[in-house]
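To keep things clear, I will list the structure first and then write my remarks on it.
Removed from the display is one protein chain of the complex; every other protein chain stays in position.
To keep things simple, chains are lettered A, B and C as they appear, and every chain counts its residues starting from 1.
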Amino acid sequence: MGAIEAPDLSYAALAPLLFVFGAACVGVLVEAFTPRSVRHPVQVTIALVGTVGAFVATLLLAGTEEVTAAGALAVDGPALFLQGTIAVLGALSVLLFSERALDPARSAFVAAAAVPAGSVRDRELATSERVQTEAYPLASFAIGGMMLFTAANDLLIMFVALEVLSLPLYLLSGLARRRRLLSQEAAVKYFLLGAFASAFFLYGLALVYGATGSVRLSDVRVAVVTEGGSALMVIGLGLLVVGLMFKASVAPFHSWTPDVYQGAPTAVTAFMAAATKVAAFGAVLRLLYVAFGTADWTWRPLVYALAIASMVVGAVLGLTQTDVKRMLAYSSIAHAGFLLTGVIGLGPDGTGYGLAATMFYLVTYGLTTLGAFGLVTLVRDGDGEATHLSQWAGLAQRSPLVAALMSFFLLALAGIPLTSGFTGKFAVFRAAIEAGAWPLVVTALVASAIAAFFYLRVVVLMYFSDPAPDGPTVGVPGMPTTIVLAVTAAATLVLGVLPGAVLELAESAAVFVG
Amino acid sequence: MTITNYLVLAAILFTIGAVGVLVRRNAIVVFMCIELMLNSVNLTLITFARSTGTVEGQVIALFVMVVAAAEVVIGLAIIMSIYRTRRSASVDDVNLLKY
Amino acid sequence: MNEVVPASVPVDGLLSVAWLVIVLPLAGAALLLLGGRRTDRWGHLLATGTVVAAFAVALACTLALTERAGRTVSLDLFTFIDTGNLDVTAGLLFDPLSAAFTLLITGVGALIHVYSIGYMAHDPGRRRFFAYLNLFVAAMLLLVLGNSYVALYVGWEGVGLASYLLIAFWHTRPAAATAAKKAFLMNRVGDVGLALAIFLMFAQLGTTSYAGVFGSVGLLAGGTVTAIGLLLLLGACGKSGQFPLQAWLPDAMEGPTPVSALIHAATMVTAGVYLIARSAPLYDATPTARTVVLAVGAVTLLIGAIAGCAHDDIKKVLAYSTVSQIGYMFLAVGLGPVGYAAAIAHLLAHGFFKAGLFLGAGSVMHAMDDSVDMRRFGGLARKLPITFVTFGLGYLALIGFPFLSGWWTKDAIIEAALDRGGVSGWVLGGVAVLGAGLTAFYMTRLMLMTFFGRPRWEEGVHPHEAPASMTAPMVLLAFGSVAAGFLLVSVFPLSGWLEPVFGEPEEAAHLVSPLVVSIVVTIVVALGALTAWLFVGRREVPTTAPARVSPVVTAARRGLYADTVNESLVMRPGMWLTRALVWLDARGVDGAVNGAAAALGGGSARLGRVQTGFVRSYALGILGGAVLVAGALVAVTA
């Protein structure tokens, strides 16, 4: 019986994860041991400390390239870059969560999720200041899971991370204070479909394991090179991709997205739209580039097709939406397609601009969409947020600033120059064309032209239509939301006008290890 | 018995689970079907662990069980809450959000 | 440089300010248009002054020109357009031909300005009228003085504009407005021909100046020259109201009478003759084109004469007469070197007597409260003695009464036509003679209906002689009508004067002796006049045109159906086409765009149905997708 030699853990390299997970655990304890009165501020602080700490850690770790935890985790450029992104987006989302100025009941989250919606107790609680503060630890767990997701160098870790990020989200989407039925419905749908999809991922994992005898990405890579793609393995790959694409809400695995985005509390939707996308694509990139980078002939056509499907579905279905959140959901589906266009841009043996471009796009899209959803929380009427488009008519006359900001974010999503959206699109399209995929790019451009229509429709409504007499009011945001909007708007502008620094960062970070 | 049989059995179980998800209305049952899918995967993993002579498979199976347990907790919580609201666990009743 | 256009010698002295001829009236126009009401009181005097001054300068220049060897000066002003191979210098070519025209334009122009002072005395728009007149004079002078086809083109369209403005001078009358538009459009059709001719010259020779083009006619392929000739002819027809573009000229009579006299009788409409005469070197190189010119001239002179016989509108009769007379001139220039001088001579003489006739007509209208219906005239000889005398002299000159202007110039043309010999010679000569007879007929008819017989005036009309400012020009023009022909043919033979332009006038061997020709023509003319007397002189003229008349008369009344043809061939199809295209653009082209948008929207709505909201259907979608993906991958790898 030799001594068990424990796998070496480079705690330094794991610092970002430790920060967030630590914050999460502390948060749970706080729920247990602090009086309800002080919970909210404390929880917010903890969550912020965790995320901000994680972000700082990633900055400090910049440049490290090591495989740790017995090869299960790869702390490399992409991992750190995306972890940093997720940390920032997470922090901003937490700020959105913590907004107390807008809702008369001082929070967008339910007082007690366990109380059945519409019951007497529920009506009592509807106006109480009580809040389900578990939202913050849950968020922290989700953020941690996402960061783990991007660093997973091992299919098993990837699966665990997938669940760690998903399960809290399932709950969070059910925690809306207003329109609880919709919120709960969103939770159920998200949960059932999420579990269903992860089952596919898991089966794929099993098949790949069977085909290669290992779940370590590096080993898989070797195996792919040596024995080529056996049917077993490609099917496994396919199912893995299915699981990931579900999270990235790529058509045809997008069907949950509109419903969940619409039903979930807007802050949570923002969080999902921004951070989950980043995490999911982090995993996609790692899986495809590291494990199957040498066998790109297997997945390239697949991604090609998925990209087109996603862009078309997102752009076309978005045209007829009447709900802002739902419209943004379809926009996120379309953007998933654009991101895949970047994924295509993997050059021979890992070179190529695709990785950097995709990562940059993730940053720009995440920040912009977060800001857009943040604005949605401001436009309210009697029963919470007024998300129906007709209610946005003539908003420019009610609140020029909100209208201007929204238009700016929408133009960014449409990819108009001098916004981050354009720089991002340019980057991924360039990558794709360099990889010779110009038909895909043309499709993408036409799709974005179509998508531009529904973005414009909102602008038209806000500026060129007359407000309905009993239209919604525009709430005065508190400090948190204000910060979020300021940061996202500034980022959208800066990344559009002077993207140089971030682009360089992305390029320098675009090297996988393991 | 060759490992193929185990794999096929697992595949069949997985399919049954998947089909179950599609055909059953009760949220609980749907969820159970998903659990069935997970377990069929476990079977696959064990089989491959055996065939490839590596232990990862079995380790992973353990992980999966844990995760599944966690999933159950979350899932039942959600389903319960909506059941108490709607007095129904049918997944077809929850379609306010559409189009 | 060949001898047709002698090399210009450096210009000095008076001739170097020849540009004043153009600038003076132009300045007048600008001043009157920009000056606004301030100039209302003295504007007309200024305008008249500028033209008189221009005439003075022109006269001086012409005298100066006679002293010069080669009698040709070319005057470069500034670079108009210079890029690539194209180098257009804005410059003047002052040679006998342009000199003759300049004198005609400024001279007759001045007289008509004077006349207008009286004629327009009570018109609120008098200032505007004189401004336009000045503008016209300037443009016309540019047309005849320019030293390149481009300069000519500029003047060409300039006179078109002036003509448009003046025809539409009384723009509240729909008829006037429409007539103006019609005139401009038909001219534009001709202009396209002129423009294409210029393009062709540039494409072939890389230049558009007279000197350059005429200097290298020899380099052109026969076909090209013919093409250029025909295109130029198209332009000429448009401007001079020749077949097939003659329909606008009679309508143009909607304009004030002085305009009809100056623009639509004396000067502008003769620009076509000038163009062809000026392009003599080109036409000399292409008999084909020249023959077409002949044909056009012959046909038009008949059309004009026939239509003239049936109209009761005094101005319309004169207008058709103009068409017909210009037909003579085309016929003449079509004959080539033998005809050029004759054509110009007839042109100048015609300028005098036709202007005089129009002014007379104006004076009659002035007396008859602007009525133009000859059936309501009659017996005016006693009421308007001066008008009667001057008009009568113009009439005699026009029909070619022996030893008056028309007799000299028209007979020359007829002789030249006959001298052509062969069938064509006889045919053309015959046509010309016939035309003379018809001219005599319709002019006599006009005279009789207007000045003789019993008054058939509307009640309340009290004819009175016009003021001196109107009669004086008429008198002067009458002298011209009498003497011009004699002077131009015998005293100062124009053919000699024009020698630098058209070369030595060859003495053609006369197939028919001039004397015989004169006698025959005179007889035919007498017959024509007699017939007219039999028709309208002997018996009472009904005050309304008889409705039941022979198809010939109907045809004549309707200008030989020129308008009908234009309408049915051009206007209506054009309107249908426009209508169709408007529909096509809205439904077809734009429809496609909107249709695509609608299709997307519809597709979106239909596709949206897939989003049923049922978890299980979503799950089905995912499962289907998964199967698809796995299947596809296997297919790809296997």
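FYI, a contact is a pair of C-beta atoms (placed from the backbone, for glycine too) under 8 Å apart; a residue touches a chain by one contact, two chains touch by 3 or more.
Throughout what follows, contacts and distances are computed from a predicted model.
For the chain that does not appear here, its UniProt entry gives the protein name "NADH:ubiquinone oxidoreductase subunit M", which is one of "Cytochrome C", "Fibronectin type III domain-containing protein", "Amino acid/amide ABC transporter membrane protein 1, HAAT family" or "NADH:ubiquinone oxidoreductase subunit M". Counted over the whole complex, the shown chains touched by the missing one are A, C. Here one chain is not drawn; of C:V137, C:V213 or C:A342, the residue touching it is C:V213. The chain omitted from view is touched by exactly one of C:T79, C:S513, C:T543 or C:S568, namely C:T79.
From the options A:S93, A:T266 or A:S448, the residue with contact to the chain not on display is A:S448. Across the interface with the omitted chain, chain A contributes residues 411, 414-418, 422-423, 426-427, 429-430, 433-434, 438, 441-442, 445-446, 448-449, 452-453, 456-457, 460, 463-466, 498-500, 503-504, 507. Counting over the whole complex, chain C has residues 1, 7-8, 33, 74-76, 78-89, 91, 93, 128, 147-148, 150, 153-154, 156-158, 161, 164, 168, 171-174, 176-178, 180-181, 184-185, 188-189, 191-192, 195-196, 198-200, 202-209, 211-213, 215-216, 219, 574-575, 577-579, 581-583, 585-587, 589-590, 593 touching the chain that is not drawn.
In the analysis below, only the chains that are shown with their structure count from here on.
Because contacts link each chain to all the remaining chains, their graph is best described as complete. The two chains most heavily joined by C-beta contacts are A-B.
Work out the mean CA point of chain B and of chain C, and you get 96 Å between them. With centres taken as mean Cα positions, chain B sits 25 Å from chain A. Rounded to a whole number, the gap between the C-alpha centres of chain A and chain C is 79 angstrom.
For chain B, residues that reach two or more other chains under the stated contact definition are 18, 21, 30, 91, 94-98. Counting partner chains per residue, chain A shows two or more touched chains at residues 188-189, 192, 196, 258-259. For chain A in complex with chain B, the residues that touch the partner chain are 113-114, 116-119, 156, 159-160, 163, 167, 170-171, 174, 180-182, 184-189, 191-192, 195-196, 199, 202-203, 205-207, 209-210, 213-215, 258-259, 262-263. Interface residues of chain C facing chain B in the complex, by the touch rule stated above, are 608-609, 611-616, 619-620, 623.
Considering their complex, residues 188-189, 192-193, 196-197, 200, 229, 231, 234-235, 237-239, 241-242, 246, 252-253, 255-256, 258-259, 297-299, 301-302, 305, 313, 316-320, 450, 453 of chain A touch chain C.
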